[in-house]
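Up next, subunit A:
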Amino acid sequence: MMSASTIQLYCLVAPLVAVVLIATVGRVFPILYEAINASVAVLTFLLTLSLYSALGEGTIEPLVLFEPFVGVSIAIQAEPLGILFALMASFLWIVTSIYSFGYMRGHGETNLARFNIFFAIAISSAMGIALAANGFTLFLFYEVLTLSTFPLVTHAGTDKARRAGRVYLFLLLGTSVGMLLLALIWTWILTGTLDFRAGGILDGDISKTTLNILLVLYVFGIGKAALMPFHRWLPTAMVAPTPVSALLHAVAVVKAGVFSILKVSIYIFGIDLLQELEVHRYLAYVAAFTIVATAIIALRKDNLKARLAYSTVGQLSYIVLGALVANAAGIVGGGLHMLMHGFGKITLFFGAGAILVAAHKTEISQMRGIGRSMPVTMITFLIGCIAIVGAPPTGGMWSKWNLLLGAANTTDWLLLAALIIGSLLSAAYLLPIAVRAFYHPPDDGNETIKEAPVSILIAMIISAAGCIILFIAPDFAFELMSMITSSK
Partner candidate 1 sequence: MLSLHLSALQVVIPLLAAPLCAIIRRPGITWLIALAVGIASCINSIAILLHINRFGEIVYSLGGWAAPFGIEYRIDSANALILLIISFIYLLGIIYAPVSIKSEVPEKSQGWLYTAWILCFTGLSGITISGDVFNVFVFLEVSSLSTYILISFGQDKRCLSAAFRYLVMGTIAATFYLIGVGFLYSLTGTLNMADLAQRLPDLISQNTVAVAFGFVIVGLAIKMALFPFHAWLPNAYAYAPNAVTAFLAGTATKAAVYVFIRLIFEVFPEDYFSGFTSSHHIILAVGIISAVITSAVAIFQNELKRLFAWSSIGQIGYIAVGVGLASTAGVAASFLHLFNHAIMKTAIFMAIGGLFIVTGSTTTAALKNAGRRMPWTMAAILIGGLSLIGVPFTTGFISKWYLVSASLEQNFWWLAGLILLGSLVTAAYVWKIVEIAYFRKDPNEQVVRQEAPLSLLIPTWILVVANIYFGIDARFSGSIATQAANTILGISP
Partner candidate 2 sequence: MESLGIVNYWIVIALMMIGLYIVISANNLIKKIIGLNIFQSSVFILYISIGKVGGGTAPILLKEPTVYSNPLPHVLILTAIVVGVATTALGLALIVRIRSAFGTIDDQDVQQDIERN
């Protein structure tokens, strides 16, 4: 029996095994790329699962990998929130690998080896973020994630992709180097440590002004959380192939952002300290504004992926808001929404990709009636929509409920209103897509469309089923989140 401490390391290393396999075996048998990814993904998921069970027996010991210089180490330690993130990322990686098989080949993409290698590196760094034991480690993997997803965003190699890559890199690197790194080093100077500790490492001895500035630097510095005005990178990154948009820009990368914000709020500031800081309220307003504003933008977008991207920006702000209202319900809601939105949004992106592969359509206005020829795709798509809106029978309901509860606890009606309006608007921009697909008469030529390849359908069914299962059985997620809120 391996100790839980070593399993953490394997969680990081496992995706890298895929890199090696793709570079060696894959060169000879290119057909195996996705099979390698899928089997490594299963392995990673199982490893994460064993971490989850180990957590039941008590805290997992941290594992120090390096100590680059005195007082700062690269270390990993699995804690409940990290495990939740890791579970989600690794499970959805399996699904995406299945999906990717149908999509990348169906869509005739090239450079598959490079694509799959960087994909695996990105997952590895997402796992690193999930398991990071301190801010330093988190930052390292955060940057690696940015850099490893860059080739994926620019995969098409067109001018548009290159411009998108530039925006992507400059916003993500700029915010993280300019603000997050500054905040981390500042924290390090103030406290002498960057370890994530229950209850936070910053304390009341430090002047309120400094703490306020730090919080602002953290929240905006984690550009992957796409809080306005640093959200531009996400919509532009949609030039990437669909599996990338699905797994990375609905799950791994963006969730790494909000996950980092949750981590910082819980383990660096501590919820209690956060409550005392003036600025958390204003930042919550920024998040609330982002929710409403992006929903309105999404309404006006005709391109399906663009609409979904703005929807993602908005939904991320739900989680940021959950962290910033700084109470137990908010944190629980934020953590849950990370999971629920992940399943919901990946289903939607899968759907967008399926429509692209099967019907070669990207604009919503062209999608009249395609539900008749692609019923499986559109039904799962509909389930995804419901999950994002936060209605039963999907897991989205639990997270939205807790977030609303958290906002209500602050007795700030503005925040509550923003959440509700945001949800209503999301219904307004998502549901018509499905309605149009089923009830409108098909356009000319849409009758001949066939259903998407089988592997795409399987992936969509799994993720849509996930949304529903999370409604029926969200206990494990609640359990993990309550470990955090009770230990503070």
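How were these picked? Simply put, all candidates are chains of the complex that A comes from, given by their letters.
To be clear about the criterion, a residue touches a chain if its C-beta (ideal position, glycine included) is under 8 Å from a C-beta of that chain, and two chains touch if they have at least 3 such contacts; residues count from 1.
Everything quoted here is computed from the prediction, not taken from an experiment.
*Asks:* For subunit A, which of 1 or 2 is the touching one in this complex?
*Replies:* In this complex, among candidates 1 or 2, subunit A touches 1.
*Asks:* Under the definition above, what is the set of subunit A residues touching candidate 1 in their complex?
*Replies:* Going by the criterion above, the answer is residues 66-70, 72, 74, 139-140, 143-144, 147, 154, 157, 162, 165-166, 169-170, 173-174, 177-178, 181-182, 185-186, 188-189.
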